[in-house]
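A single structure is presented below for examination.
The complex appears here without one of its protein chains, the remainder shown in place.
Per-chain residue numbering starts at 1, and chain names A, B and C are given in the order in which the chains are listed.
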Amino acid sequence: MSVALFNALLELGDDHLILGHRVSEWCGHAPLLEEDLAMPNMALDNIGASRNIYTYAGEVEGKGRDEDQLAYLRLDREYKNCLLVERPNEDFAHTMLKQLYFSAFMEPYWQAALSSSDETIRGIAGKAVKEMAYHIRHAGEWVIRLGDGTEESAKRMKEAVEELTPYVEELFVMSADAQECADDGILPDREALRAQWNQTVANIFDQALLELPEVKYPQLGGRTGHHGEEMGFLLAELQYVQRAYPGMSW
Amino acid sequence: MSVALFNALLELGDDHLILGHRVSEWCGHAPLLEEDLAMPNMALDNIGASRNIYTYAGEVEGKGRDEDQLAYLRLDREYKNCLLVERPNEDFAHTMLKQLYFSAFMEPYWQAALSSSDETIRGIAGKAVKEMAYHIRHAGEWVIRLGDGTEESAKRMKEAVEELTPYVEELFVMSADAQECADDGILPDREALRAQWNQTVANIFDQALLELPEVKYPQLGGRTGHHGEEMGFLLAELQYVQRAYPGMSW
Amino acid sequence: EEFLAAFQARIDREEKIEPNDPMPEGYRKTLIRQIGQHAHSEIVGMLPEGNWITRAPSLRRKAALLAKVQDEGGHGLYLYSAAETLGVSREQMTEELLSGKAKYSSIFNYPTPTWADMGTIGWLVDGAAIMNQIPLCRCSYGPYARAMIRVCKEESFHQRQGYELLISLCNGTKEQKDMAQDSINRWWWPSLMMFGPHDADSSHSEQSMKWKIKRFSNDELRQKFIDATVPQAEYLGLTVPDPDLKWNPEKNNGKGGYDHGEINWVEFWQVVKGHGQMNRDRIKARKKAWNDGEWVRDAALAHAEKRAARQTAQAAE
Partner (left out) sequence: EEFLAAFQARIDREEKIEPNDPMPEGYRKTLIRQIGQHAHSEIVGMLPEGNWITRAPSLRRKAALLAKVQDEGGHGLYLYSAAETLGVSREQMTEELLSGKAKYSSIFNYPTPTWADMGTIGWLVDGAAIMNQIPLCRCSYGPYARAMIRVCKEESFHQRQGYELLISLCNGTKEQKDMAQDSINRWWWPSLMMFGPHDADSSHSEQSMKWKIKRFSNDELRQKFIDATVPQAEYLGLTVPDPDLKWNPEKNNGKGGYDHGEINWVEFWQVVKGHGQMNRDRIKARKKAWNDGEWVRDAALAHAEKRAARQTAQAAE
């Protein structure tokens, strides 16, 4: 059991860490000052959640690994985040859409996790569910503004939709580990959140004058550590100090 | 003595490695296919020279460090390359100008090193001097084409000149270590190469319709390990595999 | 002149000047310049620390750093708002920053090559900033004074956090302690330069003192900073890179204080004039953010207009 929970927690922790990393890359480079405040906020929420998740994963594993050992000291193929979150920032349209897609999934996920049989999970969920509701609102408003803004912004939003939508499916995929945790009532069933995700996104896309394309060939692989090429560069940065100065505390 | 030579060799080795690294970043992304062949060529020459230099530095040091230990396993503040070579690629105009500035210095440097009192140095110089002559030609032709090309290309060349020229002075600076090696006839006097550098560049700038600005405040610091912020990211990439898998051979 | 005298009398009575109050043009201009510079410094100041967010060596430190850089953006926002009360727009101030017309604190033109710099900036740079800013909490211009109260509170938190980061390094391995010492070697003198030229060479000071925009001289504040900071360095077990530094019991009216070596004013002016190691990179980064973001700002505006038009249309039905 604990192996499945450990792995399923890594899926969750890695999703939050890597998405938080990506959005943190904007810090100091946002298109307007208000977003130089809002994007670090989202990064903080995501990274904050990853810390709680990794800490619990370390406890579940029982080998004495703490949040930093799990966050920093694995190899490319050992990270289990979905491909969506590792996609490069590209422009602000891509970034906001990525945040929306992820939070539109995580909000109902944490909502469902509030009735987990596991007390720690309930605790993590209680905090995260509010944050994700805020991310949906904030990113959703931008998707609407950009989708129904200028010709240029509408074009960029459409490109972002075309490019990122194939990565959504992986959010719903149940790994064997996630399935085991769902069967035991510890973590929510990802499959079951499809309707809610569709509802949230459809509502926003409607105002944003966007259409959700049908995806015949979803992009999968992150959960089994089959990452894209950008991931290695992200990890080289993320891990550099820990790798160059091994075994120190900071 | 050997400490001075070791340090002076690191200055040289780091210059070549880091410039080679920068130009290698273009590989597969050049503006035309011919440059996808020419730029790796320049990278190979630079990196090849750095290998010979580091190998010799390791011998001089006498602590058993090989080219890879010197290239990969130092910290940011221990690299002694001048700031010019670590500057980001920006666009093709910047890249070619950087190559020109560097090779216009190194060609007479290696020429002078042909009469070094040190046989290994003479050997390294013999190979490198021809390569640097080719770099001057190749980069110089591009500087001329871009400087006397379209309005856009002329503007970009001018910007590159304005931006990179303050970094040239550091090529001529004699560290105490370099001075000691020059006094002993092992390495050339950098100061003495100014006229030749000016001649080479003036000749090309003349055809490129460019003017060399006067630099009141040169940018110095690399020789004492005071690098810019881009350097840390460059090293995170360069060193990643060596750091993540310590002590292995490849 | 009657107006000027009355205005000065208000200042002398320590009354706060508020946005709609009449004020001399020089007072307004001085404040716009100073608050604008201050705001720009917060914005540009996000870059040297932002440089380490993706590479912070622990998640706890990463979160703290993110929050800190975010706070700087927040300070920028209050300060731009305070300046706007004087009739200048944020956009206009931004254009002046990007064109090089407006200045920002020179300290941000030094690079942050190592992680230790995240501690040193908090401790020394924020420390010097606080020393400069505490008197501004009593500045005669109300909105600026109120912004500064909030800023100072957050800055002292940052300063403690930076110092705490250095404590971790100094309690760590030799490499870590060396990294901390190296960082202080690089930041000590630039921090002292943050107080500006010697009083004798300072151009704007006298009038600003009279208007109670400024309350202490550059040299007074610098001395206070040194006296407060040297013992903190000692506690860390680190050395301040000034061979001439020594305790002088006569100083500060017999309370004692530190004599220090001469500041390198050539370097100071080089950086102020735009030729520091990072000046061009900083402005380039800000320009890129501003230019790349133009379509986003345009879209937000266009959307707001569309929405307003739709509401008007609905109301008319």
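Before moving on, here are some points about what is shown:
Following the convention adopted for this analysis, a contact is a pair of C-beta atoms (placed from the backbone, for glycine too) under 8 Å apart; a residue touches a chain by one contact, two chains touch by 3 or more.
From a predicted model like this one, the values you see are computed outputs, not experimental measurements.
Partners of the chain left out, restricted to shown chains and counted across the full complex, are A, B.
Among B:Ala57, B:Ala71 or B:Ile186, the one in contact with the hidden chain is B:Ala71.
When the whole complex is considered, the residue among A:Glu141, A:Glu163 or A:Asp184 that touches the unshown chain is A:Glu163.
Contacts to the hidden chain, counted on subunit A, fall at residues 76-77, 83, 163, 166, 216-217, 219, 221, 226-229, 231-232, 236. Subunit B meets the missing chain through residues 17, 21, 24-25, 27-34, 36-37, 40-41, 43-44, 47-48, 50-51, 54, 67-68, 71-72, 91-92, 144-146, 148-150, 152-153, 156, 234, 237-238, 240-242, 245, 248-250.
As a working rule, only the chains that are shown with their structure count from here on.
The centroid of the Cα atoms in subunit A and the matching centroid in subunit B are 42 Å apart. Looking at subunit C, residues 55 sit in touch with two or more other chains.
Looking at subunit A, one finds that residues 237, 240 touch two or more other chains.
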